[in-house]
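Heads up, one of the protein chains got dropped from this complex, but the rest are sitting where they should.
The letters A, B and C name the chains in turn, as written, and every chain counts its residues from 1.
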Amino acid sequence: MLSAGLIALIPLLPIFCFVLIALVGKHAFPKFCGMLGTLSILGSFVLSVVVAFQYFFQVGKVNGVYQQLIPIKFEWLQFSPNVSIDMGILLDPISVMMILVVTFISLMVHIYSLGYMKGEERYATYYGFLGLFTFSMLGLVLSSNIFQIYIFWELVGVSSYLLIGFYFDRPSAVAAAKKAFIVTRFADLGFLIGILILAFYSGTLDFQTLITRLTTPTDQLNAITSASFMGMSALMWGLVLVFIGGAGKSAMFPLHIWLPDAMEGPTPVSALIHAATMVVAGVFLVARLFPIYSLSCPSALDVVAYVGIFSSFFAAIIACTQTDIKRVLAYSTMSQIGYMMFALGVSGYGGEHGLGYMASMFHLFTHAMFKALLFLGAGAVIHYVHSNEMKDMGGLRKLMPVTHITFLVACLAIAGIPPFAGFFSKEEILQAAFQSNKLIYVVAVVTAAITAFYMFRLYFSIFWNKSLTPALSKGEGDGHVHHSEGTVSMLMPLVILGALSLIAGFVPFGKLVTSDGKELLTEFHIGFSVAPVLLAAAGIWLAYSFYKKENARPQNMVDSMKRLYKNAYNKFYVDEIYLFITKKVIFNLIGRPAAWFDRNVVDGTMNMIATITEKTSYSIKALQSGKLQQYSIYFFSGVIGFVLLFIYLWK
Amino acid sequence: MGIGLLHILFVSIALFFIGVYGFLTRRNMITMLMSIELILNSININFIAFNKFLYSDKLDGLFFTVFIITIAAAEAAVAIAIIINLYRNYKSIDIEDADTMKY
Amino acid sequence: MSIDFLILMKSEMSLTLIIFILLSLKVFTNDKNHVALLNLTNILLAANFVFGFFFNASGELFNGMFHTNNVIALEKNILNLGTLIVSLQAFDWLKNHKHLLEFYVLLLTTLLGMDFMISSGNFLMFFLGLELSSIPLAALANLDLEKRKSSEAAMKMILSSAFASCITLFGISLLYGTTGTLNFAEMPKHLTGSELQLFSFIFIFTGFAFKLSAVPFHLWTADVYEGAPVPVTSYLSVISKGSIVFIFISVLFTLFRSFEGMWYNMLYLTIVLTITIGNLFAIRQNNIKRFLAFSSIAQVGYILLGLSSGTGAGATSAIYFLIVYTFSNLGAFGVIALVSAHAGKEEITDYKGFYANNPTLSWVLTISLFSLAGIPPTAGFFGKMFLVTAGAGKGNYVLVTIAVMNMVVSLYYYLRIVRSIFMDKNETPIAKLKGSNSIKLALAVCMIGVVVTGFATGLFENINTLIGK
Partner (left out) sequence: MNLSLLILVPLLTAIAVLFCSNSTQVKWVSFIGSLGQLGLATYTMFAYMGARTGGNTSQMLFESRYAWYPALGIEYYVGIDGISIAMLMLTAIVVVAGVLVSWNIKRLSKEFFFLLLLLSVGAYGFFISLDLFTMFFFLEVAVIPKFLLIGIWGSGKKEYSAMKLALMLMSGSALVLIGLLCLYFNTTAINGKHTFDLLQIAHQHIPIEAQRFIFPLMFVGFGVFTALFPFHTWVPDGHSSAPTAASMFLAGISMKLGGYGCLRVATYLMPEAAHEYSWIIILLSTIAIIYGAFATLMQTDLKYINAYSSVSHCGFILFGIGMLTQTAITGAVMQMVSHGLMTALFFGAIGMIYERTHTRMVAQLGGLLKAIPFIITVFVIAGLCSLGLPGFSGFVAEMTVFMGAWQRSGMFNHVATVLACASIVVTAVYILRAVGSSVMGPIKNQEFVTIPDARWNEKLASGLLIAGIVVIGIAPFLLNGLILPDTHVIMDNISRGVVGLK
């Protein structure tokens, strides 16, 4: 049924497009590149839909359990007869769900960018990079081999680097791109070592075999759990290190610092990469290895849960204080991913216990929709206002009606107000948390409330608050009247995504995507939802009262908790700590001494050997005094010396 | 007990060292040349003595002596010629003065 | 008997003939045409060289005082070739030189002496050959009569070599006293290893070491090389040294074989000192001849390393190396002779920017220096490799290590000159030099030798088979 060729085409179409643009299109038909990219991704999307349909409804389910299918696999790099990196495609509920999400969001962003990026100097390059990214992301989610996922993981990282640094003549963009790459690279180091550990003990890199070997009682499982280092078992080390990799990509505390800066890239890119797809790669990775986490090493899963919930809460607090709208969204992304993470963390494997897993994937799905929408909406606003700062905005609801409505929908969705998409997924996460860990549940609920608050703070600040910002009213006078809300290509994705944010929650996720492939029936407790929804509503109300009209209340609030505000505003100085460690500690204490040592000690030794030789040469020059009798004395003493030495001493 | 090999060898060794000493200490090149002759003579004495006392059936040592004397003469001739030429250039036959080339 | 006599001594005979021809030219003609005379001499020497390949026989004369065989014939050929090259290179210098014929007569006399020395089977013959080759050399060193350095060099040479001869002779006399014979063939039977014999051996050894300029008996070398005219220096450094190596091989390997344990240790010490001190002194020289003197001292260390093996392979490598060394050293000296004759410059600093005007000569000098340093694909690489291989056969890797690491030091100073030639800037580089055809021929021969010898595997094999016999 499932044609391997067609599935392979899903990731390959974008990369063909990239190659075509890079080699030919950039010079031959730069204007057409956008269209080319969009068409190729449309193709991918259609194929994904077909594949998803076939998988979920025709071939995927055997005996009521969704199977893992591997339509394509070939040996890419053999290490030893058993261990090799294979390039393959692994279809299971989460990967099918992911290709749908990725191709869809990517398609939206492609369409949106047709308008947004029009007239950019590097328009063609932009689409090329988008194609590269989409390819990498699709490759990542379809990977059948843990090393394959690492390969695409890195590729995703570099496309992100290229796209963040798209405006390469802006030093801040360059710095942000560099930061994003390096921080994630650092996390990837953990991932890599994790892979090495897992592969070493399990003797395979293939996901299926790996999971089988490390979840059922085998020699490999015994070996990996019995080996320990610094009090932790090798399995724990491996899983935690892999999670560090995931945490880096998914911007979990303390590896989140790159995400807000990554907003230097073009806004559609932020929507695609830094909101909907790439950043959930970490969640996806944990979900991919979930059986191992859950069945063999629950303590590693606890780490996931606590890191997730902390990041979620931490980011939410910071988000309340930021004034750059994209940064607010970035922190909100971090917060929501934290949600997904801890949902995985509190989940068990299979059946009822797998609720968290399902909820996490569900939230991933819905979040992709509304977060992409938020970013695209923000992009439209920025496009209109030419600023990222909240203070430059206000009262835009009249000027940008479509954006306003869709943005509101997205905000409601993220705040978890029924019946928007976010409500359903969030509710299930909270339920899962409630079942397993009350502390996490409480924090999660509070976070949900804060989320509602800062999202509506954002919403009100942009679309209400001041009637019209001075800059804009001046702008109108200056002939900016032609300034419309945006082209059709920009508005269409907003509308589509808005619609989806409304209805995505009704997807029967429990039937499709579960930890063990079996159907999971979730019960809907109306009573359980009351508290979170009320809290969220309270958050919205607070935001309403603070930001609907310009007033002094926010300032009073700030003054009342000045310290917290200052810390949160400065992102709790995590950046500064990093800066201190890298610039001061690593550069000054390792790099500089290493360079100095090399030039002076190592090289110095080499030079010293030469100098000593030369010095010796000078110091013995008096032997050759030019006086014949001295020569003869040397000669004669040589003779005597030889006689003494060789006849009497050295027999 | 007459004069035996050892006595003669003693003389020759003495001559040898006198010659060496002279060669190493005299600053006049001609004197150095004379010291060389002393050494050669000590060698001659050796040869003759060995020949006479130990191997009197053959005349190897004797012949060698004859050749040494001849060669010594040739050597002295060339050496003196060179020294004379050196004197032309240096206006001195002091060995210490001829040290233009060193190190 | 008479025909044997002629054939066995043919090399000496032909040399004597040439000397007589030249002497009679001196006496009977009043020809001032130096060029013709030089060309004639070169042709004669070339003929002599070619003649050396024919009618080779082995046998002995005068009760074993004189003996010859194929190896010795080969060695004489090497010397003949070297002399021919030196003579060709001397062309530009001799063209305007007053004492042209004297030069040749003295030169060929020394060659004759060397031939006798190599062929000697008796200490008397050896002594005669040695003196015949060294006394005229001193006179040769003094050939630039009006130059202070030249006369100083000659004086140093004659006095110190006389002194060294004395020491050697003293050793020989003691040896005679203990063994009762001077014949090489008979002597080993009488070598008992008594202390007096060891004494005398050391005395003889030091005489050789002096001639080879091995440390610590080398001190005359640099001064003499520096002061003597360039062709004489090159002759000294290649032919004179070569002949001593040849006789030294047979003295060590056949005559004093029973002292091998001792002379190995002596060689060990000498090699280490020679290579190290030679290199250390060479590093900071500025006169190019003096520099090459020290470099040749270091080279001797490697030859001795080959000899220290005490095997046929060692002897083969040493002889092979001398062929290579002849080409490479004479290649270098050829360029120096040319520069000295035309530009009168002998300092290394004068060679700065040499490449600008004289690319071909620069390459010749460079390749020769590379060969001396033992850089492939020049023949010097093979020569050094074989010597070191032979030396390593003893299993004394400390010695090998010292020798090999010193190759790196030597590379430094060879490259220093290459650097001057190619890289250093000079306001007034040596102008374009136009050498005579004969010097060009000599350089061409050297270059061909340097490049081809290493790949002409037959040569090494032949020497090896000859030695094996």
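The rule is simple: contacts are C-beta pairs under 8 Å (C-beta built on N, C-alpha and C of every residue); 3 or more make two chains touch, one makes a residue touch a chain.
Bear in mind that the values here come from a model prediction, so they are computed numbers and not experimental data.
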Shown chains touched by the chain that is not drawn here: A, C
Identified contact with the non-displayed chain, of A:Asp219, A:Asp559, A:Glu576 or A:Asp598: A:Asp598
Of C:Met405, C:Ala431 or C:Val452, the one touching the omitted chain in the full complex: C:Met405
Absent-chain contact - pick from A:Phe16, A:Phe29 or A:Trp76: A:Trp76
Residue of A:Phe200, A:Phe528, A:Tyr544 or A:Phe572 in touch with the missing chain, whole complex considered: A:Phe200
Which residue of A:Arg185, A:Lys518 or A:Lys548 touches the chain not shown here: A:Arg185
Contact footprint on chain A, counting only the chain that is left out: 75-80, 83, 85, 147, 150-152, 154-155, 158, 161, 165, 168-171, 174-175, 177-178, 181-182, 185-186, 189, 192-193, 196-197, 199-200, 229, 586-587, 590-592, 594-595, 597-598, 602-603, 605-606, 610
Contact footprint on chain C, counting only the chain that is left out: 313, 316, 370, 375-377, 381, 385-386, 388-389, 392-393, 395, 397, 400-401, 404-405, 407-408, 411-412, 415-416, 418-419, 422-424, 457, 460-461, 464
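Criterion: only the chains that are shown with their structure count from here on.
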Top-ranked pair of chains - ranking by C-beta pairs in contact: B-C
Separation of mean Cα positions, chain C and chain A [Å, integer]: 77
Separation of mean Cα positions, chain C and chain B [Å, integer]: 27
Per-residue overlap in chain A, given as positions that touch at least 2 other chains: 621, 624, 626, 628, 632, 636
Interface hub residues of chain C, defined as touching at least two other chains: 155-156, 159, 163, 222-223
Complex contacts: residues of chain C adjacent to chain B: 123-124, 127-128, 131, 135-136, 138-139, 142, 145-149, 151-156, 158-159, 162-163, 165-166, 169-170, 172-174, 176-177, 180-182, 222-223, 226-227, 290
Chain B-touching residues of chain A, taken from the complex the two chains share: 621-622, 624-629, 632-633, 636
Contact footprint of chain A on chain B as seen in their complex: 20, 23-25, 27, 32, 95-96, 98-103
